[in-house]
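Removed: one protein chain of the complex. Kept in place: all other protein chains.
Read from first to last, the chains carry the letters A, B, C and D; within each, the first residue is number 1.
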Amino acid sequence: MRPQGRPSFTGRPGTETGGSSAQGRPSLPTQFVNFSFFKVDPAWRRLSESEQEKGKQEFAAVVKEYQGKPGTFVLSYSLVGIRSDAELMLWRIANDLETFQKMTSELMKTGLGKYLEITYSYLSLTKRSVYVDKMDPEHQNPRTHIIPGRSKYLFIYPFVKTRDWYQLSFPARQGMMDEHIQVGSKYPSVKLNTTYSFGIDDQEFVVAFETDDPKDFLNLVQELRETEASRYTLRDVPMFTCIRHDDVLDALHTL
Amino acid sequence: MRPQGRPSFTGRPGTETGGSSAQGRPSLPTQFVNFSFFKVDPAWRRLSESEQEKGKQEFAAVVKEYQGKPGTFVLSYSLVGIRSDAELMLWRIANDLETFQKMTSELMKTGLGKYLEITYSYLSLTKRSVYVDKMDPEHQNPRTHIIPGRSKYLFIYPFVKTRDWYQLSFPARQGMMDEHIQVGSKYPSVKLNTTYSFGIDDQEFVVAFETDDPKDFLNLVQELRETEASRYTLRDVPMFTCIRHDDVLDALHTL
Amino acid sequence: MRPQGRPSFTGRPGTETGGSSAQGRPSLPTQFVNFSFFKVDPAWRRLSESEQEKGKQEFAAVVKEYQGKPGTFVLSYSLVGIRSDAELMLWRIANDLETFQKMTSELMKTGLGKYLEITYSYLSLTKRSVYVDKMDPEHQNPRTHIIPGRSKYLFIYPFVKTRDWYQLSFPARQGMMDEHIQVGSKYPSVKLNTTYSFGIDDQEFVVAFETDDPKDFLNLVQELRETEASRYTLRDVPMFTCIRHDDVLDALHTL
Amino acid sequence: MRPQGRPSFTGRPGTETGGSSAQGRPSLPTQFVNFSFFKVDPAWRRLSESEQEKGKQEFAAVVKEYQGKPGTFVLSYSLVGIRSDAELMLWRIANDLETFQKMTSELMKTGLGKYLEITYSYLSLTKRSVYVDKMDPEHQNPRTHIIPGRSKYLFIYPFVKTRDWYQLSFPARQGMMDEHIQVGSKYPSVKLNTTYSFGIDDQEFVVAFETDDPKDFLNLVQELRETEASRYTLRDVPMFTCIRHDDVLDALHTL
Partner (left out) sequence: MRPQGRPSFTGRPGTETGGSSAQGRPSLPTQFVNFSFFKVDPAWRRLSESEQEKGKQEFAAVVKEYQGKPGTFVLSYSLVGIRSDAELMLWRIANDLETFQKMTSELMKTGLGKYLEITYSYLSLTKRSVYVDKMDPEHQNPRTHIIPGRSKYLFIYPFVKTRDWYQLSFPARQGMMDEHIQVGSKYPSVKLNTTYSFGIDDQEFVVAFETDDPKDFLNLVQELRETEASRYTLRDVPMFTCIRHDDVLDALHTL
């Protein structure tokens, strides 16, 4: 894993395909990305405090074990107090699908896991965007790797475009992306991570925005409603607001 | 928090963005708004009366603790007898997201909380409207703060406009808002609070109406169906009718 | 409560707004209407017969108490053997919302109530129709009150019209209503009660038909499909067929 | 009940309205039809084998009691291994709605019934079709009665046409039905039963096909996709494939 500067929203989608890049520079392999949302069975809350604590410790130990693996990222977020259908979220990045399977299998066997329901799970891959960032073309260097940020808030939604979008000429689409990028550049505090799900999950993209200022993000999304590209959105819900907890145990203690 | 007069429905949406206002007057910071809907597990009703009472007291104590915090509002409503999918609603206003998280975390750990399911939760922000209130333009003073009313009934719905709306010219939209405001001005008993959810939740707006007369509100909504703006509604359900209980314990005793 | 003749389907929607009528005659106050649908937890069926009987008696006692209140109607129906998502239905009419809340609160605390789930609940108000009944204009006397019938079967559905309907001129809509009324007049055995839900629940209307002959009603609905107004229906499901049991205990014994 | 020859798919929908027919011949009374789909609570599978067997015997006894009543049909099918949302289906035909209510009430009180969930239930009536079968017009004799067949497989779906269909002229619709009938006539092994649900349930029709050869039926449905009438289908799912078990106990033993 080669770390690199955080791409801001400004037209740099933050990901590209693996393999050698068009410019002949070597590039990093594709990353697999998963966002898993959990909710606790109310019966969990009726267990003794010590049993709850033991279960959380077991769960946290698995998370920390995987956080230590090379090429693997596991970030923890809480949605308690925000949504009705999810309370905990793990953002996971790995070099293969099997890592997600093995880790989830271990998580669900912990004391806490036995009382968790996975309410949403989104699978995606990193990939180079087909669109050029005209505002910053020299930033088109290899970026197939996401370095998940350390912002306080994360906003995620699965995204499906209309089939009409895919019938447009490439220049028409590039033009609309230019407008989209220009609006985004007005909100430098917001970092965008776009990942791809065609054929491997129900959506086409999973989009994850990181920022410390929810109002900035709200204003950005409202302003994007008036762009031309917005007309080609088929589905962009559910929209999840997640609060980051650096230590997974802190996230678990909100449950 | 600076209290202020209750904006009526008459073209004064009751909220605006924080930061210094266009007229150079200082304004209040943005408020975070949350509507949480709860339903009790039928198993709760099979507990002994004393255990139920103890659980309610614990739940009420948390509510009252937060009601005492500066800048925080917690209003309690019951939907028992009205809807099938919600029985209790807390309308919460705070200066940050973390307050909602911490409070919900504490609520769910009370005796009652262990038997509650959150069936809906709507997150939004206060923000200045982009539209001018032509019927009362001088009322465009800073109103980024909601002062939740003390009406007997509250009507809430999440609201999404069609994408076509956002492609209209601003003057066309302003014109339709003028018509909308004019209809609203015929029902002075109804107070409107509009809050914004772009990107932070599944809807674009959460709209909350306060009134003492449900029939007035019904007539207003029916009359609005014939306005031009009504054609640009994509979704405005579920529509919740909530009965206010000043003391949260009174709301809990309807469960 | 002033009883009055049962309006038949023939263009007399059976309800109108309160307040003094246009013709200067005094009128009755608005009624609140609620249709609550219940389903028993299968665990209920595993209780001893005596415990079940006790629970039903408690539930029936609450129903009967409210049946005795002036201005309040509670009619009981069973849907066992007909639908998968509801088994018991209470049609309630009262002068305020608080009556529904208080009664439901009491019902859910009975032995049976502790094992009931409310699967649907529709809230509405009585109101004078804006359309004239050309087939029987002299019947436009005050009818803001529903006198629930004593027919064997009740057919209910929530109803939402398309937004296009509300953009039509009033004469165009009146014309379509004339056609609608004319078809209805061919089925005198079917009595229609239309109530209004704009803004207070997810639908615009709740429509309840009473008849002793399900086939008559089926033929009426099929014939209405070919009217012009039918094109402006956005949603008219779920459609509930309910069998009336005069004594609520008889309805409970079908559970 | 007057038995009669099995109508094939060939334009003879198998049902007509009761009352004296247009041709002056006496006809049989309308039949009520119900398709009830059940799923067992997994907790059922954890009961002792003898308790399970006792519960099945009780359930089967109720079925057999009603099978013996004049004018009543109860046929049993299993969907185990085929769908995720239903395991057992009872096809019931009776002369009134009350029979379904009484029978279901008794079924749910048996040892097995206490662990059953009804996942779907479709209610309909037999009725004479408004379309003429040009391929076999002399078969327009009274057929308001369904004689449920004894084929190995039953395919059922609820059916809703678009509102545009009902705005077409009758000759246009008759023409499309002619094409539909002509395609059907190529698959003589498939028997169609059309029943009517306008106003009494969420769909307009419930369609039930009987055959011994699933591939024949699949080919028929695929070929019908290309007919003109197919464009006027609004909804035709869920589509249930059911395997007939002559003895209800055999169906119960698949659970």
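Some points to look at:
Simple rule for what comes next: contacts are C-beta pairs under 8 Å (C-beta built on N, C-alpha and C of every residue); 3 or more make two chains touch, one makes a residue touch a chain.
This one's a predicted model, so the numbers in the text were calculated from it and none came from an experiment.
Within the whole complex, touches from the chain that is not shown fall on A, D.
The chain that is not drawn here is touched, among residues A:Met108, A:Val132 or A:Leu249, by A:Met108. Contact with the chain that does not appear here is found for just one residue of A:Leu123, A:Leu154 or A:Val206, A:Leu123.
Against the chain not shown here, chain D presents residues 42, 45-46, 78, 80-84, 153, 155, 209, 214-215, 217-222, 225-226, 230-231, 233, 237-239, 241, 243, 253-255. Touching the omitted chain from chain A are residues 17-18, 30, 32, 34, 36-37, 41, 97-98, 100-105, 108-109, 113-121, 123, 125, 127, 163, 166-167, 196-202, 204.
Keep this in mind: only the chains that are shown with their structure count from here on.
Mostly differing positions are employed by chain B and chain C in their mutual contact, as under half of the interface residue numbers are shared between these two copies. Chain B and chain D, compared by their mean Cα positions, are separated by 47 Å. Residues of chain B found to touch two or more other chains are absent.
Arrangement of the chains shown, judged by which pairs touch: a linear chain-to-chain path with two open ends.
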